[in-house]
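Just passing along the structure, written as C-alpha cells.
With one protein chain held back, the other chains of the complex are shown just where they sit.
Read from first to last, the chains carry the letters A and B; within each, the first residue is number 1.
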Amino acid sequence: MDFGAINPTILIASLMVAAVPIMLAALGELVVEKSGVLNLGVEGMMIIGAIAGFVTAVHTGSPVAGFAGGAVAGALLSLVFAFLTQFLLTNQVATGLALTLFGLGLSSLAGQGYNGIKPPATHAVPFGPLADIPFFGRVVFGHDWMVYASIALVALVWWVLRATRLGLVIRAVGENHEAAHSLGYKVNRIRLGCTVFGGAMAGLGGAYVSLVRVPQWTDGITAGAGWIALAIVVFASWKPWRVLIGAYLFGGITVLQLNLQAAGSRIPVEYLSMSPYLITILVLVIMSSGRGRAGLNAPAALGQNFHASR
Amino acid sequence: MNRRTLLASAALGLGLTLAGGAQAAGMDHVKACFVYVGPIGDGGYTYQHDQGRLALEKALGDKVETAYQESVPEGADAERVLTQMALSGCNIIFTTSFGYMDATNNVAAKFPNVMFEHATGYKREHPNVSTYNARFYEGRTVQGTIAGMVTKSNKIGYIGSFPIPEVIMGINAYYLAAKKVNPDVELSVIWAYTWFDPAKEADAAKAMIEQGVDVVAQHTDSTAPLAEAAKTGGKVIGFGQASDMAAYKPTPRVTSTIDNWGPYYIKRVQALLDGTYEQVDSWEGIASGEVEIGEITDALPPDVKAAAEKVRDEIASGALHSFTGPINKQDGSVWLTEGQTAPDGDLLSMNFYVEGIKGDIPQ
Partner (left out) sequence: MLKLEKRPTPSTFWQYGTPVVAVLLTMVAGGLLFAALGKDPFAVIRTIFWDPVFGEFAFYLRGQLLVKAGPLILIAIGLALGFRAGIWNIGAEGQYIIGAVIGASVGLAAYPTESRWIFPAMILGGAFGGWLWAMIPAILKTRFNTNEILVSLMLVYVAETILAKAATGFLRNPDGAGFPGSRSFSSYKAASNPEIFAGSGLHWGGVAALVTAVLAYILLERHRLGFQIKLAGQAPRAARFHGVNPARLVVFCMGLSGALAGLAGIFEVSGPAGQISIDFNQGYGFTAIIVAFLGRLNPIGIVFAGLLMALTYVGGEMAATNLGLPSAAVQVFQGMLLFFLLGVDVLTNYRIRFFWGMK
C-alpha cells in the first residue's frame, strides 16, 4: 500500500477529532446497556443534541453553553424512552427505533431558520510552546477541550463501573435484575438514571458534530453516526477503553481511506469506501473467536424489561 | 375500466374545471407544485429549489399558488406523490431530481393536461414533459481560473459525490480552467460516495489539505469543507456550492456558484398564464441567471479577481465556452479539435477525464 505521502502525525491528530462524536455517544450507550437497557435511539438523541447545541451556542455566543444545551436536550429526549420502557414496559428495540424517527423529525422542525449560520468557534486549548513539539505537539497538545474531555469521560466511566459502588449496582442491575431487586435496589430508577446519562452523552456527541466537526446546521447532519456508535459498543464488548479503541479505529480508517484517495492510491475507491465497515467486522471476528470470547460479554439482562411484582 | 383510463378521465375532469381547458388559451391562475428529493432545510440543493419556488410566489403574486413535498424517495413514492399532485389540481409540476425521470414520464402519460418539468434528466416521452438543467460547469470554469492562479503548491482539490456525468463534467471544467492559467497544476479528486454526510466532507477536505492542496472545490452541499479551510488561517480557500455560503466570506469562500432556479420557474409559469407554453429542453447558464456567480471577494489579489470576473463575463456574453478545443481525453485520444466547442450530448454523458487528470473514475 502507498502510505508514503501520508503524514502519520496529522492522521492521528485528525482521527482523534473524527472519533469524538461516536466515542461520546457510544460511551453513554455503554452505560445504558450495562444497566440492561438497549436504546437504539442513539441517532435520534444525537441529532436533537446537535440542533439544541447549535441553537444554544448561536444565541448565547458560547460553545460551552452549546454543549450543555446539547446534553440537556439529549437527556430530555431519552426521558421519553426511559418512561416508556421502564414504567410502561414497552419493547426496547421498537421504542428506540421510534425515538430515532421522532428525534430526526423534531430536530428538523426545531432547526427551521438556522441554515447557513456559523456557530461560535471552539478553539484548540492553548498549550503554548508545548504545541510546537514535533509529533506530540500536534497529537497530544493540539486539540479543542472536548477531545480531552471525551478521553477523560472514558476514564471516568471505566473507573465508576469498575471501582465504585454505583458501578457495582449498575452492573448488578444489568446482569440479573431479579437478584438486584431482591437486594433492595430500585431497578427501574437505576435504569432510568443510566438511560438519561446515555441521552446526555449522545446529545453531547451530536453537539460536537454541529459545533466543531461540521460547524453548521442542516437537516440530518449526524448522517448515521448514532448507528456507528451502537456498533462500537458491541465491538468494544461493553468495555470503556475498548470504546475508545473502537472509535479511534473506525474514525482512523475513515480518515485514512480519504487520505489514501487524496494521495492518489491505486486501490479502487469503492473498496476504500466500504473498508471502515469491513475492517470493523474483521477485527470483531478476530476478537470474538480468540480466548477473550468477547461476544459473551453482553450484560445478561440486556433488552429485558423488569417489573417488580412485589 | 383500467387504471390508465380511470386516472386519465379523473385528470380530464379536474383539468376542465381547474385548468380551464387547453393551455394554449392561457390561464388566470396557475397551481405550481414541486417535488423535492431532500428536506428544504438541507441548506443546499433542495433549499435552492425552494428559494426558486418562493421567488415564483413573490414575482407572480396571487396569480400563482404553490405546493411542495419534501424528501420524496425516488421510485414508487415519487410516482405516487406526482399522481396525487396531478389529481389534486396542480397545473404544472416541477420534479427536481434526476431520479424522478421515469416517474415523471409515467405519470405525465396519464395526465396530458398537466405540464411536467423534470430537472437534470433527458427523457421527454410525452408532449407535456419538459426538461431543464443549469450549466453549473460554467461556475467551475470561474472557480478553476481562481484556483490555478492562487495555488502556491500547484495542488488543487475537488470533492465529488458519485461518479456521474454531472460531477465529472464539473471536475473537467475546473481542471481545464486551472490548467489554462497554470500549466503545472495538479488535481486531486476524492469521491465521498454519498450525497450527504457533512462529517465525511470535512474529513475529505482535511485529507486534501494535509496533502498540500490549497484550493478545495466541492460537489457536495455542506459548508464543512469551507469550515476546514477556515481553520488553516487563510492558507486554503474554497467556494460556495449550491448556495452562497456567505458566512465564510471574504475568505476562505472567495466566490460561489449559486443554483438560481427562480428565473426559470417564473418564465415557465408566466408562459402557462400567457398561453405561450411549449415543451422545451432548457439548459441555461450564467447568461440567463440560472447559474449565479456569488460575489468575488477582495480577499483575492486584484489580478485574480479581475481575471475571474473576465471569465464570468465572457461566459455570459457567449465569447467563452468552458470546453473549447483542443482538448484530449485522459488516454490521449482527441476529443475536441482546435476551436471546437463541446456538443451538449458529450457533456451530458461525460464519463471520462480530460488529459492531465491523474487517477481513474470509479466504474
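In this text, a contact is a pair of C-beta atoms (placed from the backbone, for glycine too) under 8 Å apart; a residue touches a chain by one contact, two chains touch by 3 or more.
Predicted model only: the values in this text are computed from it and were never measured.
Q: Have a look at B:Val30, B:Leu60 or B:Val81 and name the one touching the chain we're not showing.
A: Reading the full complex, the residue touching the unseen chain is B:Val81.
Q: Which listed residue (A:Gln112, A:Thr164 or A:Ser182) would be found touching the missing chain in the intact complex?
A: A:Gln112
Q: Since one chain has been left out of the picture, which residues of subunit B touch it in the full complex?
A: Here the touching residues of subunit B are 2-4, 6-7, 10, 33, 39, 41, 67-77, 79-81, 83-85, 87-88, 98-99, 102, 106, 122, 162-165, 193, 195, 345, 348-351, 362-363.
Q: Counting contacts across the full complex, list the positions on subunit A that touch the omitted chain.
A: The missing chain touches subunit A at positions 80, 84, 87-91, 93-95, 97-99, 101-109, 112, 219, 227, 230-231, 234-235, 270, 273-274, 277-278, 280-281, 284-285, 288-289, 293, 295-296, 298, 307, 309.
The working rule: only the chains that are shown with their structure count from here on.
Q: So, what's the distance in Å between the C-alpha centres of subunit B and subunit A?
A: That pair's centroid distance is 36 Å.
Q: Along subunit A, where are the residues that touch subunit B in the complex?
A: 5-7, 10-11, 14, 18, 21, 108, 111-112, 115-118, 209, 213-221, 223-225, 254-255, 258-259, 261-264, 268-270, 273
Q: Where on subunit B does subunit A make contact in their complex?
A: Residue positions touching the partner: 38-39, 41-44, 47, 157, 188-191, 193-194, 196-204, 206-208, 210-211, 213, 221-224, 227, 243, 245-248, 358-359, 362.
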